[in-house]
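Some chains have been omitted; the remaining ones sit where they do in the full complex.
Naming follows writing order (A, B, C and D), and every chain is counted from residue 1.
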Amino acid sequence: MHAVEVRDRIMIAHSFRGEMFGPAQALHGATFVIDAAFLAETLDPNGVVVDIGAAHAALNAVVRDLNYRNLDDIPEFGGFNTTTEFLTRYVFDRLAGAARNGSLGRDARELAAIRVTIAESDVARAWYKGPLR
Amino acid sequence: MHAVEVRDRIMIAHSFRGEMFGPAQALHGATFVIDAAFLAETLDPNGVVVDIGAAHAALNAVVRDLNYRNLDDIPEFGGFNTTTEFLTRYVFDRLAGAARNGSLGRDARELAAIRVTIAESDVARAWYKGPLR
Amino acid sequence: MHAVEVRDRIMIAHSFRGEMFGPAQALHGATFVIDAAFLAETLDPNGVVVDIGAAHAALNAVVRDLNYRNLDDIPEFGGFNTTTEFLTRYVFDRLAGAARNGSLGRDARELAAIRVTIAESDVARAWYKGPLR
Amino acid sequence: MHAVEVRDRIMIAHSFRGEMFGPAQALHGATFVIDAAFLAETLDPNGVVVDIGAAHAALNAVVRDLNYRNLDDIPEFGGFNTTTEFLTRYVFDRLAGAARNGSLGRDARELAAIRVTIAESDVARAWYKGPLR
């Protein structure tokens, strides 16, 4: 299996509901360093999984809408804790949509999976990996 | 598949038996930077794989007993080379036990796997990944 | 010149005032990875700049009060943008105070300077270095 | 599953054919930081996946022939774009051969897979993972 992975980053505020979160129930924030990996069994005729420029652009298109935001104010997330885990899935879903609508410049049926990793600090990160087909 | 991964570190001494190890047969040591990843198909109602505070605590509870030790003196390891690979499995087994006894705050049956990665330097690391069920 | 440097981290929310900040005028947040370096011309009789455990404790004592906070709500910062640069100076001042009150376990007159570096992302950081005497 | 991973690096020039590559169609270059991971279900009697010294040597033996080269001039690559993805597969094939001819000091039938990761910058990397049997 081949993969290509690109990186971007955002700075956001949010708060969590649930006693488990302790002090993180207060409004706080995070820098999220986000890696998006695209997996495919085969390379395309140019010798790539996807155009790395298109991959960077697709990831940026997803995360720039969240940058410098208070995630508590985004209706799309209403009712859910915007944990690092939750956000990996959100970015995955948006990238899967981008793949299916052709934004990556390769037929999504030739891609096997996407993995989104978000590091919230130097000592903690989360990822979500799911199939595209 | 979702995952959350946390990091800790220890500084230990040990020696290896076996000609393969060359100069590492002598007593030497290592800083081990240890990442423990917990994998689950679904998030819990709070939107997490496991409470990240509990994950940090569970990893620390395992590795702090090894910190500042000569691993050659630990009876529990008797007879085995405490290679980086061996230790990834040891930490995995201890974390799997913690998961099963509820230390992570989530039913272990809802977790799919644990992966323990130990970097012994900037150019070498090992990992062990195993199922929890 | 000798130095020893230790690391900690916090997750905070804040907003900035001033057109220069563009979208960062909105409430957002950051993970700050904070390195505190203590500099001295000579080592103490134990062969250290300062007790590294005391250095970790002193840094943690400063930054834990900011962790999971909205910095806009902290009266101590009233009237100033809590930029990364501003915070490096704040942490410096607090650590200099800790050094002078003996928290580092070495006479502050034997220390030359402190440097505080805060990385706000993988592509941006700030630092402040000042003398202790 | 156990794994051990080692790192090396090379500095090369090359160019790409295909409009997709935009400015990268011109002769340019890259530092490739290369991680080779060897996976096995079980450890050998010494407690390792493979001798880490042999792993470092096997990886170096593959990549040193590419170091300080213009990859466009290497007949072995003729007709293909030497993308990061392509090179992960090339290094994989060479390491699989090394495993099968015994260079790793362990019977290749005891190894499950090899994964080769090449970082082309701090924000982009590719990998190839394939079975050995």
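Throughout what follows, contacts are C-beta pairs under 8 Å (C-beta built on N, C-alpha and C of every residue); 3 or more make two chains touch, one makes a residue touch a chain.
What you are looking at is a predicted structure, and each value in this text was computed from that prediction instead of being measured.
Here 4 of the identical protein chains are placed; the entire complex in the file holds 6 of them.
Definition applied: only the chains that are shown with their structure count from here on.
Between chain B and chain D, two chains of identical sequence, the interface residue sets overlap only in part, with shared numbers making up under half of the total.
Each chain's centre was taken as the mean of its CA atoms, and the one lying most distant from chain A is C. Fitting chain B to chain C on C-alpha positions gives a rotation angle of 180 degrees, to the nearest 5. Note on chain placement: the centre of chain A and the centre of chain B lie 27 Å apart, centres being C-alpha means. Chain centres here are Cα means. That of chain C falls 41 Å from that of chain D. Counting partner chains per residue, chain A shows two or more touched chains at residues 7, 122-123.
Contact residues of chain D toward chain B in the complex are 1-8, 43, 46-49, 51-53, 56, 105. Put simply, chain A touches chain B in their complex at residues 16, 18, 20-22, 80-86, 88-89, 122-130.
By the touch rule above, chain A contacts chain C in their complex via residues 7, 9, 11-14, 23-24, 26-33, 67-70, 120-123.
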